[in-house]
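Missing here: one protein chain of the complex. Every other protein chain is in place.
Labels run A, B and C following the written order; every chain starts at residue 1.
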Amino acid sequence: MRLRPDPDALEFAASVRELLDRSCDAEALRAAWDSADGRVPGLWKRLAEMGVTGLTVGESFGGSGMDLTDALPVLVASGRAAMPEPLVETLAAAQLLERAGGGAAASWLPRVVEGSAVLALGPGPTGVVSGAEHADLLLLADDAGGVFALERDAVRVTPLPSVDTGVRPATVEWSASEAVARLDGVDGLAVFDWAVVAVAAQLVGLAEAMLDMAVGYAKTREQFGVAIGAFQAVKHQLADAYVATSFARPVVNRAAWSVAQDLPSRSRDASHAKHAASVAAGRVARTALQVHGGIGYTFEHDLHMWLKRTWTLSALWGNPQWHKERVTSSVIQGATPRVP
Amino acid sequence: MRLRPDPDALEFAASVRELLDRSCDAEALRAAWDSADGRVPGLWKRLAEMGVTGLTVGESFGGSGMDLTDALPVLVASGRAAMPEPLVETLAAAQLLERAGGGAAASWLPRVVEGSAVLALGPGPTGVVSGAEHADLLLLADDAGGVFALERDAVRVTPLPSVDTGVRPATVEWSASEAVARLDGVDGLAVFDWAVVAVAAQLVGLAEAMLDMAVGYAKTREQFGVAIGAFQAVKHQLADAYVATSFARPVVNRAAWSVAQDLPSRSRDASHAKHAASVAAGRVARTALQVHGGIGYTFEHDLHMWLKRTWTLSALWGNPQWHKERVTSSVIQGATPRVP
Amino acid sequence: MSAIYGRDMAIVRERSGVDLSVEPARAAWRAEVRSWLAANVPSAPLPSLDTADGFAAHREWERRLAEAGLAVVTWPSEYGGRGVDLIDWLIFEEEYWASGAPARVSQNGIFLLAPTMFEFGTEAQKQRFLPPMARADEVWAQGWSEPGAGSDLAALRSRADRVDGGWRVNGQKTWSSRAAFADWLFGLFRTDPESSRHRGLTYLLMPLSAEGVTVRPIRQLDGEPGFAEVFFDDVFVPDEHVLGGVGDGWKVAMSTTTSERGLTLRSPGRFMAAADRLLALRAESGSTSYDADVAQAWMDADAYRLYVLDTALQALYGKPIGAESSANKLFWSEMDVRIHETALGLLGERATVDSSWLDGYEFSLAGPIYAGTNEVQRNVIAERVLGLPRA
Partner (left out) sequence: MSAIYGRDMAIVRERSGVDLSVEPARAAWRAEVRSWLAANVPSAPLPSLDTADGFAAHREWERRLAEAGLAVVTWPSEYGGRGVDLIDWLIFEEEYWASGAPARVSQNGIFLLAPTMFEFGTEAQKQRFLPPMARADEVWAQGWSEPGAGSDLAALRSRADRVDGGWRVNGQKTWSSRAAFADWLFGLFRTDPESSRHRGLTYLLMPLSAEGVTVRPIRQLDGEPGFAEVFFDDVFVPDEHVLGGVGDGWKVAMSTTTSERGLTLRSPGRFMAAADRLLALRAESGSTSYDADVAQAWMDADAYRLYVLDTALQALYGKPIGAESSANKLFWSEMDVRIHETALGLLGERATVDSSWLDGYEFSLAGPIYAGTNEVQRNVIAERVLGLPRA
């Protein structure tokens, strides 16, 4: 088991983080929040130039071919920045395409790498597709487990009015007869688990960012003549938030390895990761809001964008209870339910 | 619905509390703890003289005939004092006898009132009988719901080695053929609910007492140059313990009324009461121990007697999860499972 | 109980501990409220009261309530109320929220300002302000917090300087709920420039249309302007708009904070209705995954109802409501978050799609912050109820 990525991967993630600090700062996020598509103009292109959209795409398609363990720090960074781009959707769907191989992979993966195609896949456990509105190609599973590739024009996407403009679920109406390809023989569950862990990593990044914001605010905001961070009630809430985040992180790291190696415990570990990261990020979100008080409750303060992304990513790809039940089944009954 | 007892009942409870302050103080408890039967010598007799053993026994048998609402403050007081006497067991079994009527009631209830007979009833949901070792007469239910009265010599009682010497569960081996009476046509579940609410009241008393102890200690124990009660971490734990206790109390009071009036919601309300009181007392116990620190973790400090009574009463007569499931069934599925 | 509900103690003869809702008069009251609501509650939800349209629609709803005599049921009839006691108020609230009726846009006025005015206001003030408040002709914003005075309210610095016939107000309030669309504002201002903390404050009333008042709406978590910053630039407030004594503002404001307001801020009926909706959501979902949480929500709402009822009965018997209001606030605010978290769980991947549950969740998150943060409430309980030393 590897719990940490290679030094090279860490170094790459640091450069991505620099890019996001520059091009996806709070100002860019606020502008995205008020825009129609909720995205940061030009960011996807810059991510592609840096190699992020091809991060986990095979080298034969022009990507970097990183495994999930090495890709994790980039995903954490994207969560930390509350980046409103369909990165997990695209990379996970690319996994599916690549595993299926054939013409769809050959024609679409190079476009993913160069940043000219966005992908989506689904539906999740309760029937929605994350980021469908942005996708040029959608990989959709039917009830029998068949997976079909459909181009944007062949499906009818209805984005759901969501609290988070950056990551919106949608319903998708489609027919297998419109598919450009049928992706046979791929393990859809393995790719679902891949996406679950990727989202868990983003939740860890969100937790880190909200903890930083709350700590920063607690150090500067004064009430009763002192910085509020001097009050034990504030300190202890923040300490608990730190502990929750610290203990979620290695669980997510381990799950990345289980997914990368396709271990028998893969689904259990992925669900454990999503559960732990969602619970941790949820706790940090509550604490961060409470520490910020009325200021944090405004749309004008940046915190709300992180809160809402946390709620959204916690709910999508199976919510914490769904994942906990999957772990419970695995641990107690020795069975893991399959998902589309 | 009556949420509070009559002024007369409150006055009576105050005198019981005075008796317990005098005759069942910490010193008496420590002596009881080290004794073979775990009881306070002479206390049962004094309780009988005051009218406590006949509190809820009908006037025709020499008792006071109080309903459970009016009896509640005495039960709270007995919990508050961590009194190691089989009061709930005896009063609940007396309810059963009285409802069944007939010869058994006529011969045993006056003895209960005068303090010369101790009763027990059971088994509870997981097969044990609380206080069986002290009982002169045991009322035992078989799997078919039949209830039989057996004298002490006719049964084989095996007290289980328990953490709390004052309230010990036991297993009882018995045969219906040895019964002195068969108590037909009584609603055993109604009496079980009666006992459940009585124990919930004791748990409220335990919570009150432990909160008082913890607050008292926090005011006097100094660390870092101040009373530890000045630290927010201590304050807020104690405030939460206070809130939990405050919101359990009216739930218990309401359940007493539901039991007294045999309302359709009786079992649900009784279970809600036991759940709320157990959770509150459990929380106060944890907090009280944490506030006392190492001192509280010793057998030499009195706190442990309250902690262990809390654990015991929380477990007996259906533990919190058992009761929560009964409420859940009632609220969600509209069905309440029957108990022996 | 004080006289603010217009009842003489002598007529409150009910036996302590008895829920009177089954008495004929109570039952009749419940039936009257229920039937009026059934006939009048709008079938579709009104737009958010934090939008201009929604505010107007809610104001209109308040007028209908007032015409039916149901806007301010605990007030004496001379000011537009029905003179009912706290128990009947609890009954009203149960029916109100169970019926799906709109949120109360007049809440600041009728639940926060009015009790204070009954206790400290002059007869002229009561006659001037209460009837239009009851009819929502004048909707009130509250002006407590300032940028530097949130949980530490006593740090407030907005000042009112003595001038001929009144006061000249300068400074800034923030998180002023309803201020974006309201007509009047009540709040605390420092009238003694030499004073600090709780001393030297005065409770003032002023129209938001007054010269020198600037309202800058603030979008709250859900993006709507639920509150505002309010700036005061030499705003003149005449003496007749001082509530209570000059310099007594803290006492005036707090007397109701720790009395009935602790009960009336969030009535049990709201949470009973929410728990019932949660049960319905569970039934629709067909999921058993949240049964423990749904049952807990139901138990919590029930416990809250019993606690408030018990406290109200004690109040009817003249026992002052003190720190119960802090325990109350901790309980309902945490319960409210849990209820909504459970609902969002049941909604699964659609949790963050617009819904009344999502709106309710966002609103519930404000609960532990406003009206005294829960940290402050825990201090209050620890220090005033349990007697622990101040730090």
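Simple rule for what comes next: a residue touches a chain if its C-beta (ideal position, glycine included) is under 8 Å from a C-beta of that chain, and two chains touch if they have at least 3 such contacts.
Quick caveat: nothing in here was measured; it's all calculated off a predicted structure.
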Contact set of the excluded chain (shown chains only): A, B
Residue among B:90, B:246, B:267 or B:312 touching the omitted chain: B:312
Sole residue of B:31, B:163 or B:176 that reaches the chain not shown, by the stated touch rule: B:163
Sites on chain B contacted by the missing partner chain, in the whole complex: 124-128, 160-164, 169, 222-224, 228, 231, 233-234, 286, 289-290, 293-295, 297-300, 304, 307-308, 311-312, 314-322, 325
Hidden partner chain, residues of chain A it touches: 1-5, 69, 211, 215, 218-219, 226-227, 229-232, 234-236, 238-240, 242-243, 246-251, 253-254, 272, 275-276, 324, 327-328, 331-332
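Going forward, only the chains that are shown with their structure count from here on.
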Between chain A and chain C, centroid-to-centroid distance (C-alpha), Å: 40
Length of the line joining the C-alpha centres of chain A and chain B, rounded to whole Å: 52
Residues of chain C whose C-beta touches two or more other chains: 375, 378
Multi-partner residues of chain A (each touching 2 or more other chains): 231, 233
